[in-house]
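This is the structure I want to talk about, given as structure tokens.
Removed from the display is one protein chain of the complex; every other protein chain stays in position.
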Amino acid sequence: MSSKTVEDVENEVRDWWQTGIIDMEPGKIHYGGYAIEDLIGNISFPTMIWLMTRGELPSAPQAKLLEAALVSAVDHGPQAPSIAIARMAATCGVGLNNAMASAVNVLGDVHGGAGEQAVALYHDIAQRMDAGQHMTAAVSDGLDHQIAEHGKHVPGFGHRFHPVDPRAPRLLALVSEAAQEGHVSGRYGEIASAIEAELLARKGKRIPMNIDGATAVIYAELGFAPELARGLFCLSRSVGILAHAWEQTQQGGRNKGPIPRRMIWNYTGPDRRQVPDSAKS
Amino acid sequence: MSSKTVEDVENEVRDWWQTGIIDMEPGKIHYGGYAIEDLIGNISFPTMIWLMTRGELPSAPQAKLLEAALVSAVDHGPQAPSIAIARMAATCGVGLNNAMASAVNVLGDVHGGAGEQAVALYHDIAQRMDAGQHMTAAVSDGLDHQIAEHGKHVPGFGHRFHPVDPRAPRLLALVSEAAQEGHVSGRYGEIASAIEAELLARKGKRIPMNIDGATAVIYAELGFAPELARGLFCLSRSVGILAHAWEQTQQGGRNKGPIPRRMIWNYTGPDRRQVPDSAKS
Amino acid sequence: MSSKTVEDVENEVRDWWQTGIIDMEPGKIHYGGYAIEDLIGNISFPTMIWLMTRGELPSAPQAKLLEAALVSAVDHGPQAPSIAIARMAATCGVGLNNAMASAVNVLGDVHGGAGEQAVALYHDIAQRMDAGQHMTAAVSDGLDHQIAEHGKHVPGFGHRFHPVDPRAPRLLALVSEAAQEGHVSGRYGEIASAIEAELLARKGKRIPMNIDGATAVIYAELGFAPELARGLFCLSRSVGILAHAWEQTQQGGRNKGPIPRRMIWNYTGPDRRQVPDSAKS
Partner (left out) sequence: MSSKTVEDVENEVRDWWQTGIIDMEPGKIHYGGYAIEDLIGNISFPTMIWLMTRGELPSAPQAKLLEAALVSAVDHGPQAPSIAIARMAATCGVGLNNAMASAVNVLGDVHGGAGEQAVALYHDIAQRMDAGQHMTAAVSDGLDHQIAEHGKHVPGFGHRFHPVDPRAPRLLALVSEAAQEGHVSGRYGEIASAIEAELLARKGKRIPMNIDGATAVIYAELGFAPELARGLFCLSRSVGILAHAWEQTQQGGRNKGPIPRRMIWNYTGPDRRQVPDSAKS
């Protein structure tokens, strides 16, 4: 203790905040070791997203595939709670940053977590294959495990609005192309298709891959951790959230509620008379 | 610089975070100088709120008046964006703390700021009186100034749903009682009533004081800064936000939208054909 | 379908938002069936919190016990991430409501969830006793189950700062008093003490009950669901969050960082030369 120096204490404080993401000195900003002035104008925004979250630069075809996933999930309209919340928030006298925060915040396990769960499911099936199972058996066991652990909703498959989600086949086609050109393995696209086939066989009707299942294929092919599937979805959906908050700002309104004002909610509770003396203070 | 000691650096770091609110050592927690074990069981929750935000303890009658204000603003039902947001968030797979955050976040200038603005208006009128104006002239000039600076909505007065807000007269009666007993001056209750009278004279119809105007009278009487009127409203409304998030959790639902699913929003934009080559990358 | 009336559709929309918490008509606001004007001035703020979250009024002694728990958890100083976040947010040009939201939002499983988990643990042990086990065995089995499922941190016990948390014994004493007077069963206080004894026996040193374990005793005694233990903690901690955000506002500062400006973080990543052509777009 007695031998501790001023520099030791300063380093202790600096070490409390360690990062490999950004290096800074006066006049110098480097991300993952690259100078910002070399990145600006030379790399795409998805490439930057990859560098920041992965610590290294992707190839151009990898970045293109990531870009397709980011483009695909920006918005699903005001029936999505995230979008409705952004629009309502925009009428309450807060900034666009606040409206975005209230909305991104609800992209939780149910609203924004299906992609993360789907990547984990694909990983689980791939590990079963690595351990020697054929794909069909691995998919069946993986699904059984998923349903036993997390319930009947298979993440990434089925949609209550779209019989076929127009985004999924388009994204899968891009994965196939990239696999044929050797940019990704194509393995996770095959696993996802096998899940779709297994669900059809089990249910007797098609439970088509949805946007979460399709973007999860891309994120798995590109080597993103499951948790980042949720994070990347948040980046993508933030675009729609911002767009709707801004459109609502231009439309105006004050304290916008969910339904037209003349239609108030239904009260389902009791009618009571007087506050009993026993509860008074 | 060379003479700086280890202790100097440690103090520099500690001083970066200074507070007069809480004093802590292992086994010791004091708020505003009072030991937590003496506060627990001896003071009311509103008294604690006062101590934390003001740095000193109120008298029991002051705390009672604060308590009435806190009780009065807990909820205004699912048509309030804060409440609808809390309920929608609760169906998205996030914790109650997250649902509360998304909702409290929208208590901004329009949804939660009227109390703050009303306290500021009352202060402005009181200062005009301190400078020698009669109340009637001060109210008239204060209102003119308010409208010129901030627009036609006079904060704290008028309601689009309640012709008379049942909370306001009850709160005002408590202020009058407290004034008669010498616990508060009563001055801000009189100013608020004079504003109501002036608005009636100007508009030819009653623009009755609402909950924000009434709680602002209490906060002004008790000496809270205008900004804290918003903060105290957030504490109060957090109760309704929590209650609705929890009720919705028990009702169930996944990704609850604002209107029944079969009624999708109206699209008001253009129909277009193909993505032009000029926009492709 | 053809026989659907205008009223049917209006009811369908109204039914999308059902609540037993609040009943409203122009000029009428009832919470849980009680008129707001009868509640204001007659019931305490904790009583209102109970009514909103439980749908019925507590007795005065029950409300007093809830009040003690709410008073006890308001703040743990700027080393708590929730408090540091509130203070930093307050220097970024957002409202107090926004600063509160960013802070309450982080009261998650690790920061705000211990109370919820402790109530669940107490319930589990109580159920084992209801099924016929003696308390000692039920506590031992309950702890084994807890550790197997959730890891070595037993929620509600142990503190990295306080050897003895001054809040816990005070709260427990209030529970004992209330049990002696017949207002609560006292059962959960006994279970919590038995856990403390079992942990001492297992570890050979005292792992004293902390604030989460002690408030969880109160919440369990009062019949609150585990999830509400987290919600009530959010209400309590919101007070400290507001107080610190407001104090920081008065101290001033712009974009306050976590450590003094001259001590920047340590960069742990690579140094690189040039952006490779393969990553350019």
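We just call them A, B and C in the order they show up, numbering each chain from 1.
Note that a residue touches a chain if its C-beta (ideal position, glycine included) is under 8 Å from a C-beta of that chain, and two chains touch if they have at least 3 such contacts.
Fair warning: this is a prediction, and the values are worked out from it, not measured in the lab.
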Among B:55, B:169 or B:253, residue touching the chain not depicted: B:55
Absent chain, residues of chain C that touch it: 4-6, 8-10, 13, 77-82, 84-85, 88-89, 91-94, 98-99, 101-103, 105-113, 160-161, 254-259, 261, 264-265
For chain A, the residues touching the chain missing from this view: 12-13, 16-22, 24, 26-29, 31, 35-37, 39-41, 43-46, 48-49, 52-53, 64, 67-68, 70-72, 74-79, 84, 87, 95-98, 100-102, 104-109, 112-113, 161-167, 169-171, 174, 227-228, 230-232, 234-235, 238-240, 242-247, 249, 251, 259-260, 263, 281
Chain not shown, touching residues in chain B: 10-11, 13-24, 30, 32-34, 38-39, 42-44, 47, 55, 57-60, 63, 94-95, 97-98, 101-102, 105, 258-259, 263-272, 274-276, 278-281
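We take it that only the chains that are shown with their structure count from here on.
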Chain-level touch network, classified as line, ring, star, complete or other: complete
Chain-chain pair with the highest tally of contacting C-beta pairs: B-C
Chain closest to the middle, measuring from C-alpha centroids that were averaged per chain: C
Inter-chain centre distance, chain A versus chain C - centres from mean C-alpha coordinates, in Å: 27
Chain centre separation (chain B, chain C; CA means) in Å: 21
Centre distance in Å when chain A and chain B are each reduced to the mean of their C-alpha atoms: 33
Chain A, residues touching no fewer than two other chains: 10, 13, 94, 98, 101-102, 105, 258-259, 264-265
